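Only a single protein chain was left out; the remaining protein chains are all shown in position.
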Amino acid sequence: MTTKTATEFEHRSLSPLNATWAIITVALALASHLRHLPIWISVLSVLLLLTRYLLLFRRPVRSLKLLLGVTAVASISGVMLQYGTLVGRDAGVALLALMLSLKVMEMKQIRDAMLAIFLSYFLVMTSFFFSQGILVSLYGFSVVVLITGALSALNEGKQTTSLAYKLKASAGMFAYAIPIMLLLFVLFPRLPGPLWAMPQNRHSGITGLGDEMTPGNISQLIQSDAVAFRVTFDNTPPPARDRYWRGPVMSSYNGRSWRMVRSGILTDTEQFLSSRDLFNYRITLEANNKSWLFALGLPVTHPQGTAINTDFMLLSKKPIDKKFRYEIESSLDYIIDEELTSKSRAQNLQLPAKTATRTRRLVNEWRGSAQSNSDIVNQALQYFNSNPFVYTLKPPLLKKDPVDQFMFETRRGFCEHYASSFVVMMRAAGIPARVVTGYQGGEWNRLGNYILVRQSDAHAWAEVWLTGKGWVRVDPTAAVSPDRVELGISNALGDEENLPFFVRAGYSNSIVNRLSLLWDSANYRWDTWVLGFGPEQQRALLSRLGLDNPGWRHLIYGMIIGLVSLLSLYALLFAWHYRNARIDPLVKLFHQFSAKMTRQGIPPQPYEGAIDYGRRVSKTRPELALPVQRITQLYSHLRYGKPCGPGPADLQLLKKLVRALQI
Amino acid sequence: MSVSTLNTSNPHQQDIQNILGQANRVILGKNGQIKLALSCLLARGHLLIEDLPGVGKTTLAHTLARTLGLHFQRIQFTSDLLPADVLGVSVYERERGNFKFHPGPIFSQMILADEINRATPKTQSALLEAMEEQQVTTEGETRPLPTPFFVIATQNPAYQIGTFPLPESQLDRFLMCIQLGYPDSKAERELYLGRDRRDMVADLLPASDPGVLPALQRQVAEIHVADALLDYLQAVLDYTRQTGRFKTGLSPRAGLAILHSAQAWALIEGRDHVTPEDLQAVLPAVISHRLRSIGETHLSDKESVQELIAAIPIP
Partner (left out) sequence: MSLVSALNIKQSFRKRFADWVTRHHRVVARETSLNRRRLYILPTSYGLYFASLLILMLLAAMNYSNSMAFMLTFLLAGIGHNAMWYTHRNLLNLQITKGNCAPVHAGDDASFKLTIYNPTAKPRHAIVLQWEDHEYTCTDIPAGESVHVDLKVHASKRGRLYPGRFKIYTRFPLGMFQAWSWVNFDMSCLVYPSPVQSSHSPNVSASGEDGEEQRGEGRDDYNGMRSYQASDSPRHIAWKVAARHEDLLTKQFSGQTNTEIWLDWQQLQDLDIEQRLSILCHWILQMRTQQQRFGMRIPGFTAEPAMGEEHEQRCLLALALYGNHDDQQIIA
C-alpha cells in the first residue's frame, strides 16, 4: 500500500522498472524492422534506446531536451534525404522508428510510456507490410504478448508481480482474443484494391526474370533458391518436360541483348485451341514488381485485372508488388497465329546488320539444302547436338559478336546462349523466331501436392513460326542437354559446376530437402489460407457456408451478428468464471448452499460461522431445520475438524445434501 | 461419516455436563458466563470479573470450587493488605529456634481475590506474579503453588475513588475478563423463591473425580485447530493491529489466549475441533480488557469487540 503526493493516479511518474519495460518492448518492436531499415536509422534508434536505459541510473541531464530537438530535426532531414519523401511505407516506417525512439528518450510519466507502447503495436503491424511470412508473423505476435505484458506492468500498483505472472495474464488475454480475431478476419468485409494510392516502393532486392535478356542474366538467377511461384493443379499436372512456364516474350534484338516489344491485347484465345484438354491450376506468385504473370502454354481464361497480349503473354495491369494468387486455365494443344501479320513478321525477323556474319553464312548453306523451314530447325538443333557444345553455368565471357563467338569458338553456354543463338540462326534463315523466358519444370511437393518453382528453375527457350503450325516452341538447350528438361537443372549440370546445394543432384532425397519441402508446404498453406484471404476467398468461404453471393451488406450483418453472439458468450463465460473464483470445493459447495438460502431471503453474514448460520436459518424456517443443520454442521466439521481437508466421500455427501435441499 | 457421529464422544463429556448442570442450578440464568469461567479454568488461565457487588461473583467462584472439588480461599483485598498477608510469612519459632513458613491464603487451588483494585500495587503485583509463575518466592525460598491453580479476581468498576486500577500490563495476566450483569427477571424470581444460595453452595458435592480436571486441561491442548481457523484468528489479530481503531493491536500472547480459550470452549461444546463460533464465543471475554479503542467511540469495550467480530469475514 502506498500513498502518493500527486492527486491523480494516472499522472504518476514512471519507475525505472517500468521505463525498462517500455524500452524493451520498443526495442523488440524495432527489431522486426532492422532487416529493411537503412543502417543509420537502425543504429541511431538502438543508440537512443540504449542511452535512455543508461540514463535511468543517472541524474536527469539538463541539456537533453535541446539534444533531442536537434536529433529529431536531423532524423527528419535524414529520412527526407534517404527516401526523398516522408510518406509511403518505407519512409513512414523509418520516421516512425526514429520518432518512437525519441519518444522513449523523453518519457517521464506513465502516460508517455503508454503512448510509446501503443506505437510499438503499430510498429509491429508495419513490419507485416514488408513480410508476412510465418516466422515474421510468429515474431510479431510474440512481441504483442510482451507488449501487452509491459502494458500491464505500467498499470500495476506498487507491488510488482513476477514476469511470469504478467506474461501469463497477457497470454490469457491474447488467447481469449483469438476467437474474436478469427471471426473478424473471416467476416470483416474485404475491399478489392487499395483505399488510396500509395507511393510505389521499389523492390530493389527482388530477383526474377527481367524484361531484357543478356547472356549471363539467367545463369545469375539460378543461383537463388528464392521461390518464384507455387502451383496447384485441379487434376494431374503435365509431366516435367512439358512444364514450360511462359514469361516475357522477347523479339527485339540489338546484337547483344533481347527485349520485349509492346504488342496488342487478345480478347479471345479460345479460337486457337485445337482440343478442349485444359489444365486448370492456381498459381501463387511471389512479389516481383513486374507486370507479367506466368502460365503454361496458352492461357485460355485469365484472372481479373490481367490480360493476354498478342504474344500470348499474361499481363497484369499493375506490377505484382505483393504475393498474388490467381486461377487460370491453359491449353498445351493449340495453333496460334496461323497467319502472321506483316508487322509481326518483320519484328520477328529483325536482326541488326553486321552481326553474326559467320552464323548467317552457315545458315545460308543449310538453306540451300533444306526442303522446308522445319528442316532448318532440325538442322540447327542437330548442329548443337553434333558439335561439342557444353551446357554450363560458367560460360566464358563473350565479347564483340556474342553469337558468332559462342557458335564457333567457346561453345560453352547456358540456356540463354542457346536460345539466343538459335533465334538468330532462325531469323537469318528467314524463319520468324523469338526468345521466350520463363521457368521450366519445378519441384513436386508431395506434402502439399503442389509444384514449387524456384528462381533456379529460370529458363530461356525459343519459339519459331512455321506455316500451318503457327508458333512452335523449340528448346535448343534440350538438344545439348536433354536432362535439363527431363530431370531438372541439377542433373543437367556436372558436380564440378559449383552449384548451390539446393540444386545439386542427390539433394532431392536428403533429409534437408524433406524438411525444406515441409517448411515450404507450411508456407504455401499459410500463403493460401491466411495471406491470400481476400474478397474472392471470403466469398468462396461464405458460399460454402450456405451464403450464396453475399454482398458487403450481408457481410456486415453477419459480422455484427457473429460478434454480438461471440461477445455475449464471453460475457457469460467471464460471469461464470467469477462465480467459481473460489478455490476450495468445500467452500464452493457451501456457497451453493448459502446461495439457495439467499434466494429464500436468508443470506449468510460474512462474519457468521456456518453453525450459527444454520441455527439462524432453522429459527426462521423451522421446517428446514434438520437438513440445514446437517449441512452446516457437516461443513463446519469438514472445514475445521480433523483430519485436515475433506475426502472425496465427505464432499460427495455434502454435495448430495445440498442438492437434496429442495426449496 | 454421518452427522450423528460428528461429535466424537469424549469420556469426560458427562463430567463437563455434570459440572455445568450443578453450577447452573445454583447460579441462575448465567449459563454463558459459567461456560466462559469453566473454559478459562480448563485453559489454565485466570479470570477477572468486573461487576457490581451482589450479582453473584462470590457465589460463582465458590460454586465452581465446590463442584470441581477444589480447595477454595477467599481474599478480600483492602488498601492495608500487605503482600505477606497473601503469600504467607515466616515466623520465628522460639521452641525450635528457626523460622517457620506460614503459607498465606494463596496456597490453595482456587482463590477468589475480591476487589483486587482496592489493594496497593505492591500487593496486587505479589498476587499477579504468583499467578504468572505458579510459585511464590519469599525470603529467598521458592515454593510451588498447588495445581490446579485458579484465580478469580473481581473488580468493581463503579467506585474508582481510592482504588488502584490494574495497569494494562497486569490485566494481560488474566485470560478472560467477564461481566456477570443482572439476572433476567425470570431467573431473578426463581432466585427469590429458591433456597438460600449460601446453603446451596455449602451442600454442593464435587460433581467429578479429582482427576477429571487435570485430564480435561490436558484434552484442551489436543483440540484440533484447522488452518482455516488460524486464518481467521490472524485476520482478527491483523484487524486490531491495522485498522487504527485501537490504541495497540493484540499481542501474540493475546492470540494464544484466544486460541486456548476457544479450544477449551470447543471441548465444553463437545467438539474435537475449534470452529469460528467457538472463537467468537470467547473473543469478547478474552480481548475486551486487552484492547483500548481510540477516537470518540461511544461503545463499551464489549460492543466494540462485537463490532470487530462483525467486521471480519470468516475466511
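Letters A and B name the chains as they come in the text, with residue numbers starting at 1 for each one.
Throughout what follows, a residue touches a chain if its C-beta (ideal position, glycine included) is under 8 Å from a C-beta of that chain, and two chains touch if they have at least 3 such contacts.
A quick note: this is a predicted structure, and the numbers were derived from the prediction, not measured.
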Legend entry - Identified contact with the non-displayed chain, of A:Leu184, A:Val512 or A:Ala660: A:Leu184
Legend entry - Which residue of A:Ile23, A:Ile41 or A:Leu151 touches the chain not shown here: A:Leu151
Legend entry - Residue touching the undisplayed chain, where the options are A:Gly264, A:Pro352 or A:Gly534: A:Gly534
Legend entry - In subunit B, positions touching the absent partner: 235, 238-239, 242-245, 293-297, 307, 310-313, 315
Inset, instruction - Spell out the interface residues on subunit A facing the chain that's missing from view. - result: 1-10, 89, 114-115, 118, 121-122, 124-126, 128-129, 132, 136-137, 140-141, 144, 148, 151-152, 154-159, 161, 169-170, 172-174, 176-182, 184-185, 188, 190-196, 198, 322, 530-534, 567, 570-571, 574, 577-578, 581-583, 606
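As a convention for this text, only the chains that are shown with their structure count from here on.
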Inset, instruction - Please work out the Cα centroid separation of subunit A and subunit B, and write it as a whole number of Å. - result: 82
Inset, instruction - In the complex, go through subunit A and note every residue touching subunit B. - result: 605-612, 629-630, 633-634, 636-637, 639-642, 644, 649-650, 653
Legend entry - subunit B - residues contacting subunit A, complex: 1, 3, 6, 224, 226-229, 271-277, 280, 309-314
